[in-house]
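Once you've had a glance at the structure underneath, I'll fire off some questions.
Excluded from the complex is one protein chain; the other protein chains are retained at their positions.
Showing chain A:
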Amino acid sequence: MASMSSGDESLRLCAFDLRRGQTEGQELDKILFFYPAELDLSTQLSVIGLSEGLITFTRLFSPEAACEVIEAERHSHVFYEAEPDIWMVMVVEKNKETGAIWRIDALRRVLKEVHSLFVMFHGSIRALIEKEPTGGLTRSLLYPFITDYLSNFFVGKKLQLPTFRETLRERGTVQMLTLARDIAVEVQSLVQVLDSCAGSLRCHSMILFQDLLVSTTLSADDTVDLFTFAVMRLTSKALSSDASSWSYLRKGPGSSEISSRSTLAPIGSIDSLHSRNGNDMHHVIRPLQNDKWTKGKDGFLITDIWGLETGGSPDSAIPTIWLQQTQERMYLLAYQHNSLTLLLLMPTNAIVNGDLSVSAVKQQVIEDASLRILKIEEKISRGWGGENTYHIKGYRYLVVDSDMELSRASPSGKVTTLAKESLLALNQLREEVDLEKSRAKRQEKDMEICIRAKNNVWVIARVTRGKELYMALEKGSDTLLDTTDAVGRFSNRYCSGAFLMD
């Protein structure tokens, strides 16, 4: 195990329950997840013990919001309270030489993302623990899940968390495709057809074009989760083996190796401590497993993650997810035509009751919608300008709408043309803005910052009523006036004047 070279120093990630293992000798009980799993238990406990101590300590002063981050000399500790008393902590090594410079909020968003995805597939951790108090079930689900998730961050054999180079990205937001009105109307008309594919029972749907959202009927939070999952595993890009270079979610070749370890590790280490009932030993579903989805002949995507269709009832092999907003369990059907991916969600209880069969819904989709899907895909593809569609000459930008949980940014291929210093300056500026925002808490803060960095780049942050704009302008000769003008023009032209510049 010691031979493990892949980031065993650079990253520790754990999840623990503060309500568990409060008595002497029972400390191991609080650990729900630890990465790397191979680490000896005493080290695991010391990381968690330190985190727990800090949380308890800081709660004395700030009971509402405990510790968020600790900056040690060599490490940053990022805290995220995923659910009441369920904490996720990430410890990352700082290393200027290797470019390991992070923005804390970007790291916290990684924790937030993996937790949201977990909840989407398995329900909340607290509910799982309550269902099965030994925690064995929770662990057996968390281990493969987070490990599968982390496999996205592997570049070669090295785990690479989002660094300052990804400062013009916002994890946990949705990227949308801008549609012309006539196509948008047709899309909405298709959405109505999809939603009524289960007869009187209303379904939910989401449509993506490549890695961009076209439409959704889900709440903003559910949209983000499902969108993230779709971009990771379902879209045409995710399915094609040559993984995209411009998507920030990279697929790593190391994934299979990780996965095989992940299922073994918990059973060998933690779970052996508990007596497990045989029920839990059944097939553990790993929704984030790589390369498990393929496109079937009828256009629907198929996977054996949820089991094989031959075993048990025909619908048991169909993926299910939980919706946050309604707390409903839904069947997930994915249909794909070229670059267009359609996700259809149907409440499971209606199907379990026998009111509806999934195959009937599939048939309905093919009958009612496939022709429209074909036409819409064709129309969108014709108008699609490629991955640089949202590139705006002279600007390197990120616009975030935190109300709608949307973002749009310069294509990553264009962002890489920025100098390292510019990216670092912008990263730092964003860090400052994050800090200001968290201080302001609920109140919506109005901010306008323009800084000229060392390499004469202008880095700009503009925050107004739930909308944020970050920008780097590498025109050293420009004055502050030129810069605000440039931002003002950008705002008027591309953000419908949302960012007023003085």
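Here is the rule we use: a contact is a pair of C-beta atoms (placed from the backbone, for glycine too) under 8 Å apart; a residue touches a chain by one contact, two chains touch by 3 or more; residues count from 1.
Simple rule for what comes next: contacts and distances are computed from a predicted model.
Student: Just to verify: the chain that's not displayed, which of "Histidine-containing phosphotransfer protein", "Mic1 domain-containing protein", "Regulator of G-protein signaling 9-binding protein C-like" or "CHP1 protein" does UniProt list as its protein name?
Tutor: UniProt protein name of the non-displayed chain: "Mic1 domain-containing protein".
Student: Pick from A:Leu28, A:Ala127 or A:Ala220: which residue touches the chain that isn't shown?
Tutor: Per the contact definition at the top, the residue touching the missing chain is A:Ala220.
Student: Among the options A:Glu38, A:Asp195 or A:Glu421, which residue touches the chain absent from this view?
Tutor: Per the contact definition at the top, the residue touching the missing chain is A:Asp195.
Student: Could I get the residues of chain A that touch the absent chain, sorted low to high?
Tutor: Within chain A, the residues that touch the unshown chain are 179, 181-182, 184-186, 188-189, 191-193, 195-196, 202, 215-220, 223, 368, 403-404, 446, 464-466, 496-498, 500, 502.
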